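Sharing a structure with you now.
A single protein chain has been removed from this complex, and every other one stays in its place.
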Amino acid sequence: MNIFIFGLVNSVILALMASGFALVYGVSRLANFAHGALYILTGFSTWLFLNRLGINYIGSIFLSIIIVSIIGGAIYRFLLIRVKGMPASEIIASLAIGIAIMEIFRWRGFISEAYMLPPFVAGSVNIAGVVIDWQRLIIIVIGLAMMLSLWLFTHYTKVGLSLRAIAQDKHASMMSGIEPDRTAVIALAMGSALAGIAAVVILPLGNITVETGYMVLIDAIAVCIIGGLGSWAGVLAGAFLLGFSRILTAAFIGPHWQMVVVLLFIILTLILKPSGLLGRQKELEERV
Amino acid sequence: MDEKIRRRERLDRGIKVRTEGIYAISSWRGIAYTSLPTVAFVLGLLIIPLAVTSMAWQKIIIIACVFAFLALSFDFLAHFVGIVCLGGAFFTGVGGYISGLLNSAFGLPLVITIPIATIGGAVICTLFLLPCLPMRGIYFAIVSLMYPLLFARVIQALDIFGGTDGLPGLATFPNTWVELYLILPMILILTFGLRRLVNEDFGIVLRAIKDNDQAVRASNINITWYKMKAVFLGSAIGCFAGAYLTHLYGWVGLSLFALDFSIFPIAATVVGGVGTLVGPVIGALILTMFSEMLREFGPLRVVFYSLILAGLVILNTGGLVPYLQRKYHQFEHWIEI
Partner (left out) sequence: MNKDVILQVKGVSKSFGGVKAIHHVSFDLFKGEILGIIGPNGSGKTTLVNLITGFVKADSGLVFAEGKKLIGLPPYKIAGLGIVRTFQIPRPYHSLSIMKNLVVPLYSSRIMRTIGGKLGDRDTVALDILEEIGFERDAHVPYKHASTFPEGYLKRLELARCLALRPHVIIMDELFSGLSVSEITAIIPIVEKLQMNGMTIIMVEHRVRELFQIAHRVMVMNFGEKIAEDVPDAIIKSEIVKQAYLGVT
């Protein structure tokens, strides 16, 4: 039972982290390697608002998420737009920007243990014999709520539908009057917001470090590769597969083997089903 | 229309036209003109260590050379085969650890560990990257980026191969001159060798794969096999760099998988000129010097490279070597039309 609950928590955490990356890739085929940077950017800015500017917690969170979305959209609008269409340059540029952001924090000394965000609700509760803290429960609730709202958003709102349209067929959507650039800016802003939401919900579990930024990037990409780039169900599938395998590995083999498991899964996916569990991308170049 | 528009026009220099093809040897000036860039490059590289006296700067040149290797590997794969490899650190890590382990566990001397690490490391890296080869380029980029990060964490978590502390006390080179004059000629050989290779038929097929892989498939060529050979070559270069580093410091550790080794070569290539093979070498030298001058800023250095890299990639500039080539071969003037 322990395993089930913590596996669930882990999976939802991974899904939250990956959803921002998956959204941006799904819509504009842009692998946003600044994802991890945006994650910790939100964390640090919330901390700064809370502790240096004395704004209340909820306010700090909102402000940070809004700021991070704006930054994300701006990154596309002013920087990445100039390299769109050249996947190598896109990856290098977004990676460089991400690293620059993360290393600025490292330079400014944000590396000690003192940077923590308080949990939303302190303390823990006992559910079916398992002691679990409120924060983790909140994560599950918010995580699942996010997934649901994303699904509803992309299926029922005009903006959401245009995102899906561009993802499916760029040229046809352009003919219907959907501008790919504007949509990409929106996608990147939303992706950053998702990263931010994930950050503020998950970071209270531990402390904010620059290393976390890199880890989040790795985890998000791992989930997307394993679950399949290009479908929400894939993100969930990948997140749950990875989340539960890690918990099971930690419980039965040893916590140190978790990374090995991640590596193994990635390699297995690439060999057996390169487009991911539920991926809809064609793995080979089909340009005939 | 009475308005005159001024426009820049670029023309080949007279001496370039006069020295086209066999006419290069028609005069002493012609010979000097055509051979100057190559001679300057070769002599420059070989003489630098003699011109610089302090130990510290010599070490810097050595580090620059190591990065030059990685930059060559990146440029070769990216521009001539179409494979964007974001995992230079993967090669240095694997090469470094193999040579370090062989030395520490079996006591093999570095003249044996380095070659084994180069070839063996290349085999391992190619095997791990093999599943990505038939797929879209972006998978290769992503996976190659992830591998060093993952491997480092695996080593750390399982505490194998020295874990977080690494393996100290390994064999080192006899003296600085050996270090320098081992690596400098190798860079020259590699640069000119790769330049030769891409014009030989094997290289032609690789370039064809980059241009239009469907057509190559339709020509009865197994693309995956050729890409594999290219990745083998690229990773061998990187593994050599890693093995060399291990024996330079006499120590191997997680830092060999650092993101630095992945990003720096890309920055060096972009600064020096993508596709020129000479550009990345020069770019590596320049960036290393820069980074030395910024030494006291610590992590800010990485911020600088990343910003420079981002800026150059976004602005899509040509790079230093193409700029110099233009200036050397052509002149510009304003004309009115």
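Note that the chains are named A and B in the order they appear, and that numbering of residues resets to 1 at the start of each chain.
Definition applied: a contact is a pair of C-beta atoms (placed from the backbone, for glycine too) under 8 Å apart; a residue touches a chain by one contact, two chains touch by 3 or more.
Every value quoted in this text rests on a predicted model; they were computed, and no experiment measured them.
Peer 1: Which listed residue (B:S26, B:T164, B:Q214 or B:N316) would be found touching the missing chain in the intact complex?
Peer 2: B:Q214
Peer 1: Considering the whole complex, which of B:A32, B:I160 or B:I204 touches the chain not shown?
Peer 2: Per the contact definition at the top, the residue touching the missing chain is B:I204.
Peer 1: Across the whole complex, list the residues on chain B that are touched by the chain not included here.
Peer 2: The list for chain B reads 201, 204-205, 207-208, 210-212, 214-223.
To be clear about the criterion, only the chains that are shown with their structure count from here on.
Peer 1: Calculate how many whole Å lie between the centre of chain A and the centre of chain B, each centre taken as the average of the chain's C-alpha atoms.
Peer 2: So the centroids are 32 Å from each other.
Peer 1: Using the touch definition from the top, list the residues of chain B that touch chain A in their complex.
Peer 2: For this pair, the touching residues of chain B are 78, 84, 86, 128, 131-132, 134-139, 141-143, 145-146, 149-151, 153-154, 157-159, 213-214, 259, 263, 266, 270, 297-300, 302-303, 305-307, 309-310, 313-316.
Peer 1: What part of chain A is in contact with chain B in the complex they form?
Peer 2: Touching chain B: residues 31, 33, 79-80, 82-83, 87-89, 91-93, 95-97, 99-100, 103-104, 106-107, 214, 218, 221-222, 225, 255-260, 262-263, 266-267, 270-271, 274, 281, 283-285, 287-288 of chain A.
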